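Shown below is the structure under consideration.
One protein chain is absent from this view; the other protein chains keep their places.
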Amino acid sequence: MYGKIREDFKKKLRHIKEDGLFKDERVITSAQGVEIALSDGKRILNFCANNYLGLSNNDKMMKSAQKTLDERGYGMSSVRFICGTQDIHRELENKISEFLGTEDTILYSSCFDANGGLFETLLSMQDAVISDSLNHASIIDGIRLCKAMRFRYNHGDMDDLEEKLKEAGNKGAHYKLIATDGVFSMDGDIAKLDKICDLAEKHDALVMVDDSHSTGFIGKTGRGTAEHFSVMDRVDIITTTFGKALGGASGGCTSGRKELIAMLRQRSRPYLFSNALAPMIVGATLAILNELSNTTSLRDQLEKNTKYFRKNMTAAGFDIKPGVTPIVPIMLYDARLAQDMASDLLERGIYVIGFSFPVVPKGEARIRVQLSAAHEKEHLDKAIEAFTESGKKFGVLK
Amino acid sequence: MDEMQKAVLEYVENEYLEDDDEELEVDTPLISGGIVDSFSMVSLKRFLENKYNISIPDEKATPEAFDSVNNICELVKEFI
Partner (left out) sequence: MSFSKSIRELYQQEIKEIQGQGIFKEERFIHAPQAADIEVEFPTGASLKKVINMCSNNYLGLSSHPDVIKAAHEGLDHRGYGMSSVRFICGTQDIHRELENKMTEFLGTEDTVLFPSCMDANAGVFEAILNENDVMISDRLVHASIIDGIRLCKAQHDTYKHSNMSHLEQKLELHADKRLKVIITDGVFSMDGDTAKMDEIVALAEKHDALVFVDDSHSSGFIGKTGRGTHEQYNVLGKIDIITTTFGKALGGASGGCVSGRKEIVELCRQKARPYLFSNTMAPVIVSGVIRVLDILSQSTERRDKLEENANYWRKGLTDAGFVLKEGDTPIVPVMLFNAKLSQDFSKDLYQEGIYAIGFFFPVVPKGQARIRTQISAGHEKHHLDKALEAFIKVGKKYDILGKTKKEIIDVYGM
């Protein structure tokens, strides 16, 4: 009986609009790529996709998706343990374990689900989870579903982490798990995994890293943040996605200690109650991992692009969060300014998004630029030029 | 059977038993026996809190503590 409730919901929506938080979706009429087409026919350069390696529309991956579609069909219409497991699902799990240097791997429909089904399965009421304050929403939801004691440490603050580890110990936590993003999506900074692993050993805790914004390009062969810090054998659990650098379609996984993975296969709710990954995505992800195991040329190109862009934007006078990842936050601090400048840049053919509270802290509004290996020098130059002109217009250059 | 056991037993029978289920005893396992699922325990908890004017903290409302009419009465007595 909807009736008067409609008015109530209408009011809620009005509030969202008044607060300037209403999300409008921009309709794209082409494949994902460096250059995309909008519904009004306009073509723009995309600097806001997670298409870090430029694989979302890559020929080789497309061919393997096509081939798997023909050989293995469109969908499995089943969860994994009933009749949704093909030989290629196992092959992909093994391939990921090899790529990440872990003991075993379990696939999920998304990394959101991997995080959602992780904590509750492995930790009970007597255990503790200690989580970075800026972790991704899916980690937060996973922790909300879990009965373990919860502790939150200030973002990247190792002293605070140690405090919380001690506190958990004092409260009698049986097992302790430290949870962190590998690369933080809004700031582009990297968790200090070496120090986190040291603290974990000192205080007898497990380490969990969400490498969604790292897998495929962070570390000298793209294995992720654990490789970047040379702690590949010291991280117990890695979750990651195929929805960003690794082709960008969908799917994710949890990879790590084999007993933990075995437990997830038996008990993790999103694994037990959601569909098996579609065959063509499995096939294409396999092809991508084979390619990335053979050559580092894409992540090398991305690194080169990142350095070039960061260097030239800094030289142009922009205030940029320092870092080495392809997530480059251009700090503007004021929410309205971030929105206006993003709109201005779109007029100039550059697609970027302004982020403000509550996605980032109040007074830290920014435009987040995400680089891709598929960006050519001319694309980067065009973006830098547009940014510079726009920056002058709004008077934000140093 | 005391008053409290009687009241709880009656509530559980009305709230959870299907027509063809067998009769309950005060020590019949409710949750481990599959009669009450842990998710549906919430209405039982609310019933106890209202009837006895108590508040049972979530960490005390474990499946073990709710696993039989006897256990439930023990738990309630802690808070009265």
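Labels for the chains are A and B, by order of writing; each one numbers its residues from 1.
FYI, a residue touches a chain if its C-beta (ideal position, glycine included) is under 8 Å from a C-beta of that chain, and two chains touch if they have at least 3 such contacts.
Everything quoted here is computed from the prediction, not taken from an experiment.
Here is the thing to keep in mind: the chain we left out touches A, B in the whole complex.
Only one residue from A:E98, A:E259 or A:E376 touches the chain missing from this view: A:E259.
Per the touch definition above, the residue from A:R43, A:R144 or A:R336 contacting the chain not shown is A:R144. Subunit A residues in contact with the hidden partner, per the touch definition given at the top, are 1-3, 5-6, 8-10, 12-13, 16, 21-33, 36, 39, 46, 48-52, 55-58, 61-62, 65-66, 69-78, 80-87, 89-90, 109-113, 116, 136-138, 141, 144-145, 175, 197, 200-201, 203-207, 233-236, 241-245, 247-250, 257, 259-260, 262-263, 265-266, 269-270, 272-275, 277-281, 284, 351, 353. Think of the hidden chain as still there; on subunit B it touches residues 16, 18, 33-34, 37, 39-40, 42-43, 46.
To be clear about the criterion, only the chains that are shown with their structure count from here on.
Rounded to a whole number, the gap between the C-alpha centres of subunit A and subunit B is 44 angstrom.
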